[in-house]
Structure formats: C-alpha cells, structure tokens
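Can you keep this structure in mind? I'll have questions shortly.
Here is chain A:
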Amino acid sequence: MESVGSIIMYAVVALTIVICSVLAVTTRKILRSATYLLFTLFATAAIYFMLDYEFLGGVQIAVYAGGIVVLFVFAILLTSRPGHDSEKLTSRSRRTGLVAAVATAIVCGWSLCSRSALMAGLPQMSNPDMKLIGARLLSSDAGGLLLPFEAVSVLLLACIIGAVVIGRRR
Partner candidate 1 sequence: MDATLPIIILALPLFMFLLLGLAGVKMSHKAAAWLGILGMGTTATLSYITAFTYFFSQNPEFVSATGERLQHVVFNLTWLAFTPDLVISLGFLLDPISALMLVVITTISFMVHLYSLGYMEGERGFQRYYAFLSLFSFSMLGLVVATNIFQMYIFWELVGASSYLLIGFFYTKHSAVSASKKAFIVTRFADLGFLIGILVLSYYSQTFDFIRLTTDSSWVLASTGGATFMGASVLTWALVLIFMGGMGKSAMLPLHIWLPDAMEGPTPVSALIHAATMVVAGVFLVARMFPVYILEGSATTIIVVVGALTAFYAAMVACTQIDIKRVLAFSTISQIAFMMVSLGVASSGNGEVCHHGLGYMASLFHMFTHAMFKALLFLGAGALIHAVHSNDYTAMGGLRKYMPITHWTFLIGCLAIAGIPPFSGFFSKDEILSAAYAWSPYVGIWMTVVAALTAFYMFRLYYLIFWWNNPDYGHHTPHDSPWCMNVPLVFLAAVSCVAGFIPFGHFVTWNRMPYDIHLDPVIAVSSVVIALLAIALATRMYARENSLPARFRAAMPRLWDWCYHRFYWDELYIFITHRIIFNGICRPIAWFDRHIIDGTMDSFATLANRASDEIKPLQSGQIQQYVWIYLMGALALGVITILCLI
Partner candidate 2 sequence: MFSNPLIYFVVIPLVMLGLLALCSNIRQIRAVAVTGSLALTALSVWLVVEYLHLRAASDAPMLFLGSWAWFAPLNINLSVGVDGISVAMLLLSSVIVLAGSFASWEIKEPKAFFLWLILLSTGVFGFFISIDLFTMFMFYEVALIPMYLLIGVWGSGKKNYSAMKLTLMLMGGSAFLMLGLIGIYYHSAPAGQPLTWNILEIAANANIDKNWQYFLFPMTFVGFGVLGAMFPFHTWSPDGHASAPTAVSMLHAGVLMKLGGYGCFRVAIYLMPQAANDLAWIFLILTGISVVYGAFSACVQTDLKYINAYSSVSHCGLVLFAILMLNTTAMTGAIMQMLSHGLMTALFFALIGMIYGRTHTRDIREMGGMMKILPYLAVCYMIAGFASLGLPGLSGFVAEMTIFVGSFQSGMTDLLAGHGALRLTFTILACCSIVITAVYILRVVGKLLLGPVYDEHHLALTDATWWERLSTAMLIVCVAGIGCFPNFFNNLINFTFSPEIFTVLGLR
C-alpha cells in the first residue's frame, strides 16, 4: 500500500503526461506544441525519479527537456512566423489518425492488461550508484557497455557532421 502522497504525486504526473501529450499533438500553434512536449518530458523525468532512476531522470531533463526542446524551438522560429497557425486538419486525416491511435491503444492495452505479472507492486531496489553506472558504461567485461558506448559516440559524431553538412547554406 502506497502512501497517499505518492498516489497523489503519481496522479499528477500521469495526468500531466496524458493531457500534455494530447495537447502537444492537437494544438495548432506549433510553438505551443513544443511547450507541451516539454511538459510531457518533464513528467516523464518525474516518473523516472519515482522509479528510483535519478540519473536517468537527470539525463532526461538535461538532454531532452534542455537540449532537444531548445532545438525544436529554434527550428520552429526558423521555419515559421509568429502567429502562424498550422492548417486545419481534415476530418479524413483526423479519422485515420484516430483509428491508428485507438487501434494501437486497444491492442497494446489489451495485451498489457492481460498480463498478471504487471499487477505486481514496486519491488525493493537501491538507487543505482553513479559510480556503478559509470563503471558499467565504460567496462569491457561481460555485461560491459563499452562497445555500444563507442558506437554511439561515433554515431553522434556522424550526426554532428551530417547536421552541419546538411544545414550548411549552399
């Protein structure tokens, strides 16, 4: 049995996620959409904190909320004028989208709800220690993640170069 505080906390966070994500995809002002995305990301970070992954939550806020959303904002400012709305959705495209979303929700929701394993409570876990995370990330032993780490670093490099090349004014 959880404490009432954590239940309230959960309800707030979950509601934020639900509402903001819906708003993010339905609002016609693109800048608002980015803002709702920011809220959703923060709420996600909150979930991570609630699940005792503080480091991950931190990364989420720093990279996603801090980095990516800023990128979005810049991009939006570069590609649209203030007050410029997105076009109105046609009912047909709205219907397609809704069908897709609802179908996904039904299939996934049904398959989630039919698993009894997901009805278990939160097991005990000590917070992952920063040192442990770092060591694991840079270890080449069994279970070490040096290779993906390096691969990602190369990928990031490639992305940087790619972004520069693509974005460069010709």
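With respect to how the candidates were assembled, all candidates are chains of the complex that A comes from, given by their letters.
Keep this in mind: a contact is a pair of C-beta atoms (placed from the backbone, for glycine too) under 8 Å apart; a residue touches a chain by one contact, two chains touch by 3 or more; residues count from 1.
Since the model is a prediction, treat every value here as computed from it, not as a measurement.
Peer 1: Have a look at 1 or 2 and point out the one touching chain A within this complex.
Peer 2: 1
Peer 1: Which bits of chain A are touching candidate 1 when the two form their complex?
Peer 2: Spelled out, the residues of chain A in touch with candidate 1 are 93, 96, 100, 103-104, 107-108, 110-111.
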